[in-house]
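Below is a slice of the complex: some chains, not all, each in place.
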Amino acid sequence: MITITPTMNFASDNWAGAHPAISQRLLEASTGFSAPYGTSALDRKIEQRFNELFEREVAVYFVSTGTAANSLALAAVNRPGGVSFCHREAHMLEDECGAPEFFTHGARLAPVDGEDGKIDPNHLIAEIGRFPPNFVHVGQPMAISITQATEIGTLYKPDEIAAIAEIAKTYGLPLHMDGARFANALVALELTPAEMTWKRGVDIVSFGGTKNGCWCAEALVFMNPELGKDLPFIRKRAAQLFSKSRFIACQFDAYLQDGLWLHLARHANAMAERLREGIVSSKRAKLAWHPEANEVFCILDKAHADELQKKGAVFYQWNPPRVGPGLLAQHEVLIRLVTSFATEADQIDQFLELLG
Amino acid sequence: MITITPTMNFASDNWAGAHPAISQRLLEASTGFSAPYGTSALDRKIEQRFNELFEREVAVYFVSTGTAANSLALAAVNRPGGVSFCHREAHMLEDECGAPEFFTHGARLAPVDGEDGKIDPNHLIAEIGRFPPNFVHVGQPMAISITQATEIGTLYKPDEIAAIAEIAKTYGLPLHMDGARFANALVALELTPAEMTWKRGVDIVSFGGTKNGCWCAEALVFMNPELGKDLPFIRKRAAQLFSKSRFIACQFDAYLQDGLWLHLARHANAMAERLREGIVSSKRAKLAWHPEANEVFCILDKAHADELQKKGAVFYQWNPPRVGPGLLAQHEVLIRLVTSFATEADQIDQFLELLG
């Protein structure tokens, strides 16, 4: 059993609970009868809200987890012998227990290298090039997936998204964005949802709300509804169609209202910036790389990291990236610090003081 | 878009919202940090609660939908060329879009006939008998599944469960119970969870809370934890492992506290009984069969049914069972009336008055 420390918790943004405005909306929505399986008026209202959000008619499907969103995105564009290209450190490759392969009946995830947690376009072209058209022995390319913000807290700049999208277009591949931390990226880049997605060539988005203040609110969004036309059956068959769908819808209702979601993400990012500043000033720790959203990775002596945890700071000692020059000197470890809507400045100051 | 009628709603128990005690607990649980993915203290507490409930050490896994519970139950006991036996009208066969087959990579569901929505033991033996051991052409038996309460609102009596279990044991097959309406059955039969399950030979239970007052609370329970030993990986790969698992746990916490779940089920059943009595007295409708839990099926003229719906009663006109003598005269239809924790006596009386 894991003991929970009330303060200095930087383990992950999914350790936070739910924002009161969202919990409150859940409470209010709990009475009365409502059509199930995503057919209620509230469901329809949220679908419309997503259209406005993305400034076009999109197709939106609620699912229970980010892993479901990513997996069903690939299932929607599945091909026999298919290969999807993602960064070597991508969540779908490293942390989803093979769900994307399972839901695609074995389509493969091909790791692509790149600095700062981002796919390098040249490496991507080289990897796709390993699949000559119609050469059945190797399989066939099927999709490209990027993560925004990335697993290591960095961001694809608009031009970088467009560069990947250009390759996707050249090879006729749909481009998926894993947006488990979509809001954190959006506010950091000061873009609109449209600008960060389809205006740069993104076709499908895993739109995450859970890590940014919802209980459980994940949506799979197709910029072109036709691309997701099989999703109703795919989702139901995947056991991801909630009967009381309104309990997801009402979370998004509160989340997206009056910019709450952006406000929460800005707070989380600001807390990460406060951490970053403290670490830059620290004599006993250094940044592993420049944080751009709500995750800060830093390097310190393992003994010191152990000591911090002993004193109540909650965080993970992290595997260093698989590619690139060795980051760590002997005795050093990499730690990951994640902030969320629930992180308080006091927690950070307390931690930074301990960090020294 | 489906319009919602505030009263006389008998469409399904999943049209109801959540019981206030459960919504309130969700609200209270929304603050603070908590270990994710089912590892928090609250998750552990609920696991212990299930042990007490079933009077033995069980293994319990939360999932997002009843379809997920049923599908992962079969996935846990999956065999190549496997065949699971269930009633011809079972939810997993009729209403889950092939999810059980998908999660078992194609294991088949074999329909078994039986009156009153229940598997007939003789038919079951005959069906299993079509699979000689080691005869690869036909595949191999893999599980038996019963639904309690059944899809048509009837109940397996304890002896009937035991009779099916005896067959399961003879052929070395695990026995699964789809308990989407577990509580309704339990209180109707005045049994304990242990008495309705493992003491009669049930091995796996899909334990549903959603239809009986939760937002979204489904659990897969293995009476023998060893039988479900692969479930942690199966569930994660199925994209069914919630990060903020505590939001399921806290629903069960309120649901199971002080017998709330039994209280809610008793209310739903009592409302169904009130419906039943009214229909027996009706001159324009008759019971299709004797209701035993919270679903009442009755027969009336189609014109009358249409009129009722026009006047605001919400219910489904239902396909008659596929097997058995023709129930319906010309011009007649079968309708399904489902009650829930949220059904009020006034709704029923209003409906019965209209029914005439």
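Chains: A and B, in written order; residue numbering restarts at 1 for each.
Just so it is clear, a contact is a pair of C-beta atoms (placed from the backbone, for glycine too) under 8 Å apart; a residue touches a chain by one contact, two chains touch by 3 or more.
Worth saying up front: this structure is predicted, and the values here are computed from it rather than measured.
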item	value
Total identical subunits in the assembly as filed, 2 in place	4
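By our rule, only the chains that are shown with their structure count from here on.
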item	value
Partner subunit B, residues of subunit A touching it in the complex	1-6, 9, 11-12, 14-20, 22-24, 26-27, 29-36, 39-41, 44, 63-68, 71-72, 96-99, 102-103, 210-211, 215-216, 233, 236-244, 246-247, 314, 342
